[in-house]
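One protein chain is absent from this view; the other protein chains keep their places.
Take a look at chain A:
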Amino acid sequence: MASLPGLEPTETAATAEDTTSTDTRKRKLGLRRCTRRNKVTSHDSFLSYANGRWWKVAGVLCLVSLLAYIFAPLPAQHFGGTWLGYTLGTISAGLIVWLTLLGVRKRAMTPGTWSLKAWTSAHVYLGLSLIVVATLHTGFDLGWNVHTLAWALMMIVIVSGMFGIWFYWTLPQALSENRYDEDGAVTEKQMIEQLRSLDRQIHDAAQPLTAEDAAVVEKSLEQDPFDGSIWNRVTARYPNCATRRAAATLREARAFRPRVADDPLDRVDALLTRKEAMLARLRRHLRLKSLLQLWLYVHVPVTFALLAALSAHIVSVFFYW
């Protein structure tokens, strides 16, 4: 990749393009980027890509459609069957097909004007503009038929996409906050390693326990932290958490026992408490990651249902012309 003068050769052109405006000012002020954490990252959201170019394009598209809908002299109702209806419908259908192609496009990354970011930005804003364009195409004449089915599926896709934008906008921040502790960021692999280490310690510490207590602790060790339904994942609530139950059971048992120094239960309890905290973090992590993925489980399959309904809609119009 070509490097621009005045920048470290490791920075890519794409990075340079996005950082220039803020960086030149900082350099004049004599500020230096030294540590990784303080570095002004090159991140420019797809929402504000190119000063919101696609926001503007989509806005103009909506406005023109709306004005045409209001002012164009049409012979009768604003059905899809008028010249304006056919025009809006053709635009909408073309947009839908093009928007779907993001799935193909994203598998081949290229930089520059037609970078994936540009595509994503256009995908988001043109997709949102469909709310206006395609709804005007319906002429607000909705019913229980294939035509309204296509419209409704499109709206489901758009709304799920809006959830996606919202999640991508807010969740990464929450994700990294959740991963940081006093020792820095924890990777997903480290999360598992931490749990393994704790399990080993619990296992060792629990050796002196009675059969009943050991069985309770064993339950905690045997439980897969990644187990649980989609509902558990999304809510981060695990009512059947064996670790919590083990901690509670042991604490209850200990409450009725005379205090002795060096009670193995004390050690196990402390370790279980740590494991609980660690599980809580893991589960928050899982919850955020699920939300980041979950909307796509609606967005993508319904898109294909929409393509099918759209084909049926178009074929039916020409079939019973």
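Annotations for the structure displayed:
In this section, a contact is a pair of C-beta atoms (placed from the backbone, for glycine too) under 8 Å apart; a residue touches a chain by one contact, two chains touch by 3 or more; residues count from 1.
Assume contacts and distances are computed from a predicted model.
Missing chain, UniProt protein name, picked from "FHA domain-containing protein", "FAD-dependent oxidoreductase", "ABC transporter permease" or "PadR family transcriptional regulator": "FHA domain-containing protein". The hidden chain makes contact, of the residues A:L47, A:I131 or A:L221, with A:L221. Of the listed positions A:V97, A:A248, A:A277 or A:V300, the one in contact with the omitted chain in the full complex is A:V300. Although one chain is not displayed, chain A still touches it through residues 75-77, 79-81, 83, 141, 143, 145-147, 149, 153, 188-189, 192, 195-196, 199-200, 202-204, 206-207, 209-211, 214-215, 217-218, 221-226, 229-230, 233, 285-286, 289-290, 293-294, 296-297, 300-305, 307-309, 311-313, 315-316, 318-321.
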